[in-house]
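Just one protein chain is left out here, and the rest sit where they should.
Coming up: chain A.
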Amino acid sequence: MASSTRQGLTSALRGVTRTLNGKRPPLPKQRLQTLRLSGGSRCLSTESITPAKAIDIQGLAERYRIAEHARAVPVSASYFSRTPIFNDRYLALDKLARSYTNLPVVPPADAEPVVWKNLSDLRRSIGEQVKATDYADCLAIVRRLHQIHPDLKPDIVKEALDDFKRDVQGFLNRPVPIPIDKFGRALGVGKRKSSTARAFVVEGDGQVLVNGKTLVDYFGRVHDRESAVWALHATDRLDKYNVWARVEGGGTTGQAEALTLAIAKALIAHEPALKPALRKAGCVTRDPRRVERKKHGRVKARKGPTWVKR
């Protein structure tokens, strides 16, 4: 009987239980300390432990009574929607956007680049089936808030936006700048297919040594020679730098094109302003293509076996 009333009271007072339990129950460690070991004796006695006073439920109920007939009410009105958490955030963002609408903004291009969660990311992180249109509307607000001038952006806005940022921010990855050592060399590394090239680029008059040989001795094809020094050629720097390179793996074409990338990277270390020109010449991005694997039932990756009548 008493237990049933206690339960009913607790549920009725759910709104105020937090204030009631302001004083936390003692931690197990503290509880252990209360079990004092009697000096010298090896046995533990329970006499020192005094039981807690019984909670006067009835009195408490009298003191903190809220209403005659209390019932459980959800904290948020979104409780009854299909996506309560998202709804709450959306409303909070909307409120923020309205309250800070007068703050100065920067153009979108000048705002700090951020990768926002896409729809599936957001669904996964919240665990709710967010609608695509709702997501789009929400993200428009997010973007608008993100445009607020960084010096004036309130902390509350920053915290609210953090929920919408993707966990991995690619824009934060900064390549380590290639140093130029005391001899004036910059070391660039490039890869293509299964070849790896390391090129030391130093100011000079256009000499190239690949694995200790001249360009002519190392690459028999004129095309390979051209692609090896393409980064220098495309930027008119062929007579300004010398290259000493080490190439490993792969065939001649792969080695030549690995050299392109290596020399381009080292050249960017010398002259960072050349990067757009080199990108236009196709010397900046690594070509990710590799040999396609062979499949069973096929002669090569895709080639079918010869047709036989029987």
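In this section, a residue touches a chain if its C-beta (ideal position, glycine included) is under 8 Å from a C-beta of that chain, and two chains touch if they have at least 3 such contacts; residues count from 1.
Heads up, the rule we're going with is that contacts and distances are computed from a predicted model.
Mind telling me which option in "Bacterial surface antigen (D15) domain-containing protein", "Small ribosomal subunit protein mS29", "Trafficking protein particle complex subunit" or "Signal peptidase complex subunit 1" is what UniProt lists for the chain we can't see?
Matching "Bacterial surface antigen (D15) domain-containing protein", "Small ribosomal subunit protein mS29", "Trafficking protein particle complex subunit" or "Signal peptidase complex subunit 1" to the record, the invisible chain is "Small ribosomal subunit protein mS29".
Which of A:P108, A:P150, A:P179 or A:G206 touches the chain that is not shown?
Residue touching the chain left out of view: A:G206.
Identify the residue among A:V229, A:A245, A:A266 or A:C283 that touches the chain left out of the display.
Answering carefully, the residue with contact to the hidden chain is A:V229.
Using the document's definition of touch, tell me which of A:L93, A:L161, A:L215 or A:A258 contacts the absent chain.
A:L215
Against the chain that's been left off, what residues of chain A make contact? List them.
206-208, 214-217, 222, 225-226, 229, 232-233, 236, 238-239
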